[in-house]
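Other chains dropped; remaining ones untouched in position.
Order of writing sets the chain letters: A and B. Residues in each chain are counted from 1.
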Amino acid sequence: MNYEQILKEIYQESKSLPTFGNVSTSIPELAKIDGNKFGIHLTTINHQDFGIGDSGEKFSIQSVSKALTVALAFSFLDEKVWERVGVEPSGSAFNSLVQLEYEKGIPRNPFINAGALVIADMLVSNLENPKEDFLKFIRKISGCQAINYNLKVAKSEKETGFRNAALANFLKSFGNINNNVETVLDFYFHQCSLEMTCKELAHSFFFFANEGKSISGEQILTKSQVKRLNALMQTCGFYDESGEFTYKVGLPGKSGIGGGIAALFPKNFVVATWSPRLNEKGNSELGMNALELLTTKTGMSIF
Amino acid sequence: MNYEQILKEIYQESKSLPTFGNVSTSIPELAKIDGNKFGIHLTTINHQDFGIGDSGEKFSIQSVSKALTVALAFSFLDEKVWERVGVEPSGSAFNSLVQLEYEKGIPRNPFINAGALVIADMLVSNLENPKEDFLKFIRKISGCQAINYNLKVAKSEKETGFRNAALANFLKSFGNINNNVETVLDFYFHQCSLEMTCKELAHSFFFFANEGKSISGEQILTKSQVKRLNALMQTCGFYDESGEFTYKVGLPGKSGIGGGIAALFPKNFVVATWSPRLNEKGNSELGMNALELLTTKTGMSIF
């Protein structure tokens, strides 16, 4: 497979599309991003790297981090994770409180905000220095020491994150947050503020495609565990558009409102895209389109 | 009408009923209350007072205070109040977030918690020293200087009020709270912690029955304004049991989880009951029963 050529085609075809969608304005710091940024990076299971466009520029990975926090929690707690959060698609917006009320404080899955807050609470309980230790974990799995939180973004999110504060307090009222609400929110806003390039993001997700082994060869999760998390990304990774993404792209993945997407073909490749313009469901328009082109052009699909 | 005799009959018939319902445990400080307390106080429009049982004992008026905060806000803002909160029954539990999400942060009415938080926000904006000034207002309308907040209850409520914190943050995320969330919650927890005897409560509500004039003769609201707030209490005063209360009792009123109820027959009387055992909708079992007996025995009803 000539990935270099394929990425070039995807990049050019995508760039020529009329621009649509808008940069997220929910976090003031993120609203400043140039909506025309666009990058793709693909890493094969044999460690070959292919990047194009703005793939070397740092961006806020936001909710893409939810796949990494759940991986870390899973490595500690294994199936116990699912006592406090489900594995079902929500059929609702990512920040909805409705279902949470009907289902008594057990979030549908770890990729909606409520679920990610419960996972954050687990990490706060299980890590000695939660923010520092989580950053170490990210640097370890990606093999990249240059990854950091963006403290301005974390602060900006904290100042405007009333919906997340509502969710965290709501979860706490159901007894599904054990730590202090402020501590959990602080951790959550930091994890979302992580900045990576497309390449770093692809490398961070490498172990999902590589039966649990990171790009530097370390076993992060068991083969069975990554299989399960991949399945979960497939059904729930794109909020209330997970079905659409599965239908069109057919790869497990996770998106974020910073415009990033990480996706993977088990035992084949990891790919990360970045384009900040979002569709109305909160997913990157150009990123989703690029990944659809990727599966079409390579003919590779798990289905 | 021989109210003394009627109250005696109601008291005795009610006391002989099998006990049912439980004291609310949602606020630890309130959970300590003796469930067998029971008092009634009725004040006629001609200033005659009739009390029986524990009617002279202080209790936590909790949500009954919502009728008093909305009255104060109404006196400042008149119809502008309804730009931020509705006048419709909710058809849901008093602390539900569901409807609030569907209706974009405009609470259904000022008597569900979300609505009362918006009213609290209005008072915080309009009063110089919100907690002190509201207390002064209560003392003025009731003609009773001995009314106070119970700071222990306010503190207890704050420590466990995650659902209310969720509601306040949720409202803030929709832009329907202008002040700091903590400030609004602090005011709200204080207003709920107000302690009164049945007599003091009846006197506080006197102006609702007296075309806007308080027991000491001061015009608190206009005739038209109290008519409107009475109508609102009729449709929304008992959470998701407002229809049942209207059906059985047929008087405007407001209940609280401390077990208190204040109700009134316009131009005739005000009545306050207290019994801490609540039914599953969160209203005082014995209090509702006593008020049903009252309208049956007096034959007085607005319908």
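Here is the rule we use: a contact is a pair of C-beta atoms (placed from the backbone, for glycine too) under 8 Å apart; a residue touches a chain by one contact, two chains touch by 3 or more.
All values reported here derive from a predicted model rather than from experimental measurement.
The complex in this file is a homo-oligomer whose displayed part has 2 chains and whose full count of copies is 4.
One rule holds for everything that comes next: only the chains that are shown with their structure count from here on.
Rounded to a multiple of 5, the Cα-based rotation taking subunit A onto subunit B is 180 degrees.
Look at where the CA atoms of subunit A average out and do the same for subunit B: the two points lie 47 Å apart.
Put simply, subunit B touches subunit A in their complex at residues 96-98, 101-102, 162-163, 165-170, 172-173, 181.
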